[in-house]
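Some notes on the structure that comes next.
Note that this complex is displayed minus one protein chain, with the remaining chains in position.
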Amino acid sequence: MKTSLYINLQRKIILIVLVVSLAPLILLGGTIYYQFAGMYKDKIEEQIRYRAKAQAEAVDVFLKERITLLNTVACTHTLSELTDEQHLSEIFSVMNSKGGAFVDLGIINNNGQQVAYMGPYDLLGLNYYQQPWFGEVVSKGIYISDVYFGYRQLPHFIIAVLRQENQNTWIMRATIDPDVFCAIVRSAQVGKTGDAYIVNKAGVYQTQPRFDGEILSKSHLDTALFGREATVIEQKDGQKGEVLYAGYWLKTPRWLLVISQEAAEEMSGLLVTRNVEIVIIVLGLLAIIMTTVFMTRLFVRRLKEADNKINAMNAQLMHSDKLAALGKMGASVAHEINNPLVVVMQKIGWMEDLLEEEDIQKTKNLEEYKITISKIDHHLDRIRKVVHNMLGYARRMEPRLEKVDINETLNQTIDLLENYARINNIDIQTDLASDVPIIANDQAQLQQVFLNLISNAIDAISKDGLIEIESRSTDSHIVVTISDDGPGIPKDQQKKVFEPFFTTKETEKGTGLGLWISYDIMEKMGGTIMFENKEGKGSTFTVKIPIVLPEKE
Amino acid sequence: MVKIPTRVLLVDDEKDFVEMLSLRLQEAGEKISAAYSGKECLDTLEKTNIDVVVLDIKMPGMDGMETLGEIRKRFPLVEVIMLTGHGSTETAVEGMKSGAFDYLMKPADFDDLTAKLEGARKRKDEQEERIRKAEATLLLRKGGNI
Partner (left out) sequence: MELFSILVVDDEEDFVETLVNRLKKRTIDAVGVLSGEDALELLGKREFDVVILDIKMPGGMDGIETLKEIKKIQPLAEVILLTGHASVESSIEGMRLGAFDYVLKPIKLEELFPKVAQAFEKKDVHNQKIRSAKIKQSLRYW
């Protein structure tokens, strides 16, 4: 019952302390982490968004330059000039020498017939009239195709511009070197997982991505998610986990430049920070938990010990209270018995006296009367002794503190016994230190102890001898020694000296309670009483009384 | 054995007599105090421990009988030996009836005086011894030694 109480208390304290100390720590750690993570992510997004935008602009510039170049060539030349193979070849080489990145160049008349062609493929004379882009160029003046395989069975895209020459319209068409174009796009690829590519509106790859499939295959990006401005979206990808995609729509063709990055890589710095934080927090937690548990256990153990002590003290107090109450009760009972006993004893005595009368002397039962009366007398005597002991005990129950001069007390005690000693020709010599302080103690009880010891010494000597009584003070105690030059106490009896009912005196002379009571008194005072035998030369009793100074009045 | 001195208080209005007697008693090993009137006698008893008072019956002021009464009342354990002049034995008897230990006729024989001092001292010792014994019994009884 009591043990579970302590365990409960221990649990409660641990729980409360842990909650109170851990909650803020975890909360703080979490908050800081999420704030930091948010900022970190924002920064990464910003970065990737910026990269997407910058790359898209670069691609746009590249495409615009090609368009302008084509337009310039178309506008500054006539159809007849351009259909001249020699001339066209010159123009083509000039265009490419200035970083044109054109694979081929073709002139198509308004019937869709390719009338001139410069390039590695044999495409002269092909008719594009049926091709969807043909109509587009005619209606809009400029056209950039999506990437397609076309006649040459290689992924490529074309730029076509329309030229109005008098009444005649014709088209200049050029194929962009896919390697050069792809290289431009790919230059935005960073890190181990970074990717950069272009998809058209339908999400089909326009350049070869680093991962995730082939050119002209369908990507899993939903282009509708990307708005007018540079947009960053986050998608879960089976194996790679979180992937960040930043997309930016190109100006000229409706293409989307995408820069992708696995979050894990970008966040690795953050992850390290997070892990460090987690380690610190976990270590902190462990330290707190261990300290809390340890301290609580210590605390509860101390509490338990203190409780035990208090309980023991209470028990002792209750015990001595009980004894005192018993003593008082015994005393009052004894007192009540004593009063009638006084009368009864006299009455019995009177009856005894009356038996001496002459006429009673003649009764035949005289002897019986005498025996009966003496029996009653004997038992009354027993009652009397019990009552006396009882009353004597009750008187001893109340210790009181007063100012005690040990030397004075010793002198008084010696006075009491001096006559007794003188009769037996025993000399009592004293050597009392003058610096023995006045202490607070129970004088009657101390006198009792001295009386017991000195009278024992006298009895031990029995006749002709010397008793030496000495007092001196140490820092904490007053030491009184009482030595006699009697026969000492036999070795086999030395252990029993302080036991009750131990006596070397004749039965009638001592009860064997004196030393026991003295021992008891000294123990209660917090002092000690010790015994030393001087083989055949008597014995020495040493009494140590703690110095407790009386309160100043 | 060394004699334990009896503490004697001499009370007489005749200074010469007191001084002479003091010297002799001191010579004999007693401890002497002196007073020259009844009042002075009581004051001395108040301050000093005295065993026996040797008291002149005839004194101006508070006379011997009156002083004796006061001594008996206030210091019942102190023994009194009265000094009487010739023809005042009746007063001495009265004094003894009210508790004085004995009387001496002036001029007192010194041996008589010391013998009576001894007797008075003895009677006082006996009473004190009884008291001491009673106290010892009381203490022993407190210790449960009865």
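A few notes on this one:
For reference, chains read A and B in written order, and residue numbers begin at 1 within each chain.
The rule is short, and it goes like this: a contact is a pair of C-beta atoms (placed from the backbone, for glycine too) under 8 Å apart; a residue touches a chain by one contact, two chains touch by 3 or more.
Note that the structure is a prediction, hence the values are computed from the model and not measured.
The chain omitted from view is touched by exactly one of A:64, A:98 or A:335, namely A:335. What chain A contributes to its contact with the hidden chain is residues 335, 338-339, 341-347, 349-350, 353-354, 356, 381, 384, 388, 391-392, 395. Chain B residues in contact with the hidden partner, per the touch definition given at the top, are 72-73, 76-77, 89-90, 92-93, 96-99, 101-103, 123, 126-127, 130-131, 134-135, 137-138, 141.
Definition applied: only the chains that are shown with their structure count from here on.
With centres taken as mean Cα positions, chain B sits 88 Å from chain A. Within the complex formed with chain B, the chain A residues making contact are 385, 388-389, 392-393, 395-396, 415-417, 419, 444-445, 447-448, 451-452, 510-511, 513-514, 517-518.
Listed in rising order, the residues of chain B touching chain A in the complex are 129, 132, 135-136, 139-146.
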